[in-house]
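One structure follows; several queries about it will come next.
Missing here is one protein chain; the remaining ones are kept as they sit in the complex.
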Amino acid sequence: MAAPSTDITKLVLEPIDPLALAAYVRGNGDGAMVIFDGFVRDHSKNRRTLYLKYEAYEPMALAKIQEIAAHLHNQFPIHRVAMVHRLGRLEIGETSVYIAVSAAHRAAAFDACRYAIDTLKCTVPIWKKEYFEDGSVWADGELPSAPSATSAVKPAS
Amino acid sequence: MAAPSTDITKLVLEPIDPLALAAYVRGNGDGAMVIFDGFVRDHSKNRRTLYLKYEAYEPMALAKIQEIAAHLHNQFPIHRVAMVHRLGRLEIGETSVYIAVSAAHRAAAFDACRYAIDTLKCTVPIWKKEYFEDGSVWADGELPSAPSATSAVKPAS
Amino acid sequence: MPSVSQSIRVKVLFFGRLKEIAGRAHESIDLAPEADIESLFARYASRYPELQQYRPSLVASCNQEFAPWNTVLHAGDEVAFLPPVSGG
Partner (left out) sequence: MPSVSQSIRVKVLFFGRLKEIAGRAHESIDLAPEADIESLFARYASRYPELQQYRPSLVASCNQEFAPWNTVLHAGDEVAFLPPVSGG
């Protein structure tokens, strides 16, 4: 279930280079690439954002990103995947997450790219703190759907 | 129903510059951008492709692309759109169509980008000729769903 | 009163395979008043019989908008026969 070694899955501190990732992902045998670029918005809930900081449970986050990439190859007829998340301090407009998926046909590339970001957002242990002029807050976030207690009590079916 | 003047809609002969388009489309008030990059595959139906040529009914094709962009703004909460199609001779790996959509939230950007390329592929009067080692063919293409005859005969409902 | 034989001139455009068959990208042609797009196509199909086989796969446009085949033409109209599109 490992992602093919030709995928790029990374957590980085430095700015993400979209052109290099896109160039790597698109192959001459493909015809389509879909990219998701997530970046720092200048506001949050009507407050002006100054900058963000991201932190991660790094080894687990990387493993979860690699699981997602591997799952994409199992579920969709795609070629290559790049999934990169940046950590540390990010300024307004800077890319926090970049996902590129290439495929022979666009439907698979769209489906896979969307599945990747949707799954990343609700399962990968990364946290965002938003800094405003008058303070900072941890973003609300999503509760990962973790396994429930291993209990003898079964839910009514 | 015109696309906002801040959109980019173009037919071009020169190579498409993805970085410039992406930088233009993503704004500091957005958080998400979805990009579709369609490019020349090195094969078609098990034959090795040498290169492609695209031609268009240029004024109508541009008008149809602008209609699609305008429709995106009507249907989806998005910010900016770039839709660029290249014409003339394209080599393997070169981008033929590039669509970027920015939005505050990713779902709208995905939906709009996908709608744009799906609609472009079946309604915009552009034609592709594929060149192989032993000849060339016009691509099969899609029949636009044009208005049917204005007739007094109604279909059974 | 206009003569019943007065003709109208329209511009016709050919693309893709049709351009190769017609050997030209466009031409102007004189039609009888009340001619529709279907009858215009029939005229080209009689001049270039190879065109006829493509009729089911074509859509028509008039003045850069998709148009039904029974659209009646007027002087100055720009008509095109559009093969299945393959952009993207």
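Lettered A, B and C in written order, each chain numbered from 1.
Just so we're on the same page, a residue touches a chain if its C-beta (ideal position, glycine included) is under 8 Å from a C-beta of that chain, and two chains touch if they have at least 3 such contacts.
Everything numeric in this text was worked out from a predicted model, so none of it was measured.
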Shown chains touched by the chain that is not drawn here: A
Of A:Ala22, A:Ile35, A:Ala61 or A:Ala103, the one touching the omitted chain in the full complex: A:Ala61
Hidden partner interface residues of chain A, rising order: 38, 54-57, 59-61, 63, 85, 96-97, 117, 120-129, 138-144, 146-151
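We adopt the following convention: only the chains that are shown with their structure count from here on.
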Centroid-based (C-alpha) most distant chain relative to chain C: A
Whole-Å gap separating chain A and chain C, where each centre is the average of the chain's CA atoms: 51
Between chain B and chain A, distance of the C-alpha-averaged centres to the nearest whole Å: 26
Per-residue multi-chain contacts in chain A, two or more chains: none
Residues within chain C bordering two or more other chains: none
